[in-house]
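A single protein chain has been omitted from the complex, and every remaining protein chain is retained in its original position.
Right after this comes subunit A.
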Amino acid sequence: MLLTSLDPRINRLQVPADWPNSAVKKQLDQWATYEVFTQKRENTPYAYVGPVHAPDLEVAFVFAKEQYSRRAACFGLWVVKTQDIQHTPYVDDNESVFNLLNIPAPATASEQSEAFEIFMLKKRGKAHTHAGTVLASGYQNALAQAKQQFGEQIPCVNIWVAPAAKILKSSEEDKDWWLTLNEKKYREPVAYKVLDKINAFKNRTTNTP
């Protein structure tokens, strides 16, 4: 028996009314995980917006653009695989993870140094924000460098460290991706002048005898 619906489109799909219980769903929703950061205004730090799941970094980037930058102003997008980020434990609000963790003074930069991006969380429940870039020989060393450069910033309840080379970043010329916002005014509450319509209706109905 086929499902009958008020919606003609659903009727055309010819969906069975009762799904066979034997139909086992294939495990296909377990793609890899990526974390996404956006720049909301020009010349402001990138901030964490959330994860996406995708088969690889490029597809993750496309999903991230759809998921996190289709609605509000955006000037840039960074995407990185979750496993490429290492993080500290969380500490209490108003404390600094730099002071509570035993982080040794950094060794001087060596030949093998590469760039790491440092993201800091100021308060639980808020979003990690890009603090800056350090040159370091590995994650641990990057954290030590970060302490030296950004350790004065208090509070800081959690830190994420990711190698810059592992982050897929939008480039300067990609910025025009996000220039279509003004064409979609119908997604903005201010586009709806409801009060005018209500007042006109009230005037009309109270003036009629």
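Just so it is clear, a contact is a pair of C-beta atoms (placed from the backbone, for glycine too) under 8 Å apart; a residue touches a chain by one contact, two chains touch by 3 or more; residues count from 1.
One rule holds for everything that comes next: contacts and distances are computed from a predicted model.
**Q** For the chain that's not shown, choose its UniProt protein name out of "1,2-phenylacetyl-CoA epoxidase subunit A", "Electron transfer flavoprotein beta subunit", "ABC transporter permease" or "ATP-binding cassette domain-containing protein".
**A** "1,2-phenylacetyl-CoA epoxidase subunit A"
**Q** I'm checking contacts with the chain that's been left out. Which of A:Tyr48, A:Phe116 or A:Trp178 qualifies?
**A** Of all options in A:Tyr48, A:Phe116 or A:Trp178, contact with the hidden chain holds for A:Tyr48.
**Q** Go through subunit A and note every residue touching the omitted chain.
**A** 3, 5-7, 9-10, 13, 15-19, 23, 25-33, 35, 48-53, 55-56, 59, 67, 70-72, 82-83, 85, 87, 89-90, 92-93, 124-128, 158, 160, 184, 186-189, 191-194, 197-198, 200-202, 205
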